[in-house]
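Presenting chain A:
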Amino acid sequence: MTVPNMYALVGVGLLCMGLYGLVMHSHLVRKILALNVSGSGVFLFLVALADQTPGPTPDPVPHAMVLTGIVVAVSATALALALACRIQQVNGTLRLSDNEPE
Partner candidate 1 sequence: MTTEFSKKLPEIMTRRSAESLLSRSGQAMTIIGVSLLALILGYSLWTLPPFSDRMVTLVSDNMAISGVENPVTAVLLNFRGYDTLLEIGVLLLAVVAVFSIAPSPALLATSPPSPMATLLLRLLLPFVVLVGGYILWVGSYAPGGAFQAGAVLAAGGILFTTVTARWHPLANKAIPFAMGAGLLIFVLVALATMMVTGNFLQYPETRAGMLILLIEAAATMSIAVILTLLFVGGEPGEISPAQGENKHTVSFNKENRSE
Partner candidate 2 sequence: MTFDNWLPLLILLTSLLPGIVIFVLPEERIGWRTGLNMGGATLKLMLIGILIWGVRHEHSYETRIPILPNIELVLNADAMSVMMTALSSVLWFLTTLYAIAYLETSPQSRSRFFGFFSLCVSSTIGLALAGNLLTFLMFYEMLTLSTYPLVVFRGTPESMRAGRTYIAYTIGGGAAFLAGVAWLKALVGSVAFTEGGMLAPYVGVYATQLRFIFLLMIAGLGVKAALVPLHGWLPKAMVAPAPVSALLHAVAVVKAGAFGIVRVVYDVYGIELSGELGLLQPLAIVAAFTIVYGSVRALFQDELKKRLAYSTVSQVSYIALGASVIGPVATIGGIVHLVHQGLMKITLFFCAGNFAETTGVHHIREMNGIGRRMPWTMVAFTMASLGMIGVPPLAGFISKWYLATGALAANKPWVIAILVASSLLNAAYFLPIIYRGWFREPAESVSTESHAGLLETHWMLLIPPLITALLALLAGVLADAPFSPLEWARLIAEREYRP
């Protein structure tokens, strides 16, 4: 197993851990963090793949994808945190209440 492939595996692991956290935690901030862990896993996976090229230079396209992805992730996280703050202000809790329809 080559080294970059190991990074990719770690990326897969992070993705799955994040998904587990997302499902299991009820606290919103934890959920948001879990999503970020997952996201990092995907980004790591992409960067690791970029280094799989036969030649010496890594593939720049996945790098660009990761950069774009990171910006998107930042935006999404900011939105999620703002929502969480507001939910706490209005509902007084940082969990998604269980008594709403479905």
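Observations, loosely collected:
Rule of thumb we're sticking to: contacts are C-beta pairs under 8 Å (C-beta built on N, C-alpha and C of every residue); 3 or more make two chains touch, one makes a residue touch a chain; residues count from 1.
How were these picked? Simply put, all candidates are chains of the complex that A comes from, given by their letters.
Quick caveat, the model's predicted, so the values are computed rather than measured.
For chain A, the touching candidate in this complex, among 1 or 2, is 1. Chain contact summary for the complex, chain A toward candidate 1: residues 5, 8-9, 12-13, 15-17, 19-20, 23-24, 49, 52-55, 57-61, 63-65, 67-68, 70-72, 74-76, 78-79, 81-83, 85-86, 89-90.
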